[in-house]
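For this view, one protein chain was removed and the others were kept in their places.
So, chain A:
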Amino acid sequence: AGEGSGPVPGDGTGPPAPEQVLFPPTFSVSEIKNKQRRHFMFLRWKQQQRKEKLALKKKRKKEREALGDKAPPKAVPKTIENQRVYDETTVDPNDEEVAFDEATDEFAPYFNRQTVPKILITTSDRPRGRTVRFCEQLATVIPNSHVYYRRGLALKRIIPQCIARDFTDLIVINEDRKIPNGLVLSHLPDGPTAHFRMSSVRLRKEIKRKGKEPTVHVPEVILNNFTTRLGHSIGRMFAALFPHDPQFIGRQVATFHNQRDYIFFRFHRYIFKSEKKVGIQELGPRFTLKLRSLQKGTFDSKFGEYEWIHKRREMDTSRRKFHL
């Protein structure tokens, strides 16, 4: 043990041939007090690790080739989606209780085709240019929607007026420092209210390789990955914004894609080049939403009954747990 630790460990600048140096078995790189030497030893250790890993990979590959057909199938890499903590509220497609709930909830009249969606889009007080333009573009994307300026009106007073004029949905885009950063989506005849945090808003002119303006045809709707009960109800909220019968002539599709609790909205025009290939071209604005809270009645921050609130301390503890 003595002879090994005699010559100074971390001899990078000194004589070569570090292989001759032997370290005591309980030695670890982190115990060296000198930062430069410690850093050097650490780099060397890292290089060694990498070499070993590479050698291992090569060996495995050779074995695989040697086995040929009999090789075991390639292991599936772990992804966050694979490792997702199983959520007990995941909806089973054949679940009767869910089907019954959905037949009797606030969206039933929409899905039974009794109501035609009519949407009111507005902003918070004094919107800046970007938000105004975003609202206009959103209005072109969602058919049968109207944009009104807020002018300091209280939401609680707007809502009865909207209901009187037959609006089915209310969208409020909240603005902060000249960019839109929040979205409140409220289904009107006392439907649920969802509050989202909005990010990465791109207006039409900021999207690269975009097509022309969206036409007035009713687009199709794609809702991806809404698996849990909560996700299901949010998905239905989004679906209720668009009229029931899409006009396929328009070849436009609005997509709400949920991935790890982030809902990405895109608006595309598609064309089928053949039966196995489709080309899509992005028009229209894009943004991402993250659900913050879901409230049972219409917008009421003080006395509302919250069905779901994002509580950071409790819900953000695991990286593999998602709620939508």
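Just so it is clear, a contact is a pair of C-beta atoms (placed from the backbone, for glycine too) under 8 Å apart; a residue touches a chain by one contact, two chains touch by 3 or more; residues count from 1.
Rule of thumb we're sticking to: contacts and distances are computed from a predicted model.
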Please identify the absent chain by the protein name in its UniProt record; candidates are "pyruvate dehydrogenase (acetyl-transferring)", "Calcium homeostasis modulator 3", "RCC1-like domain-containing protein" or "MAK16 protein".
"MAK16 protein"
Out of A:115, A:144, A:199 or A:228, the sole contact with the unshown chain comes from A:199
Have a look at A:123, A:145 or A:288 and name the one touching the chain we're not showing.
A:288
Considering the complete complex, of A:35, A:78 or A:273, the missing chain is touched by A:273
Absent-chain contact - pick from A:81, A:97 or A:166
A:81
Missing-partner contacts on chain A, residue numbers:
79-81, 125, 152, 154, 197, 199-200, 209, 211-212, 215, 220, 222, 224, 248-249, 251, 253, 255, 257, 259-262, 264, 266, 268-276, 278-281, 288, 290, 312
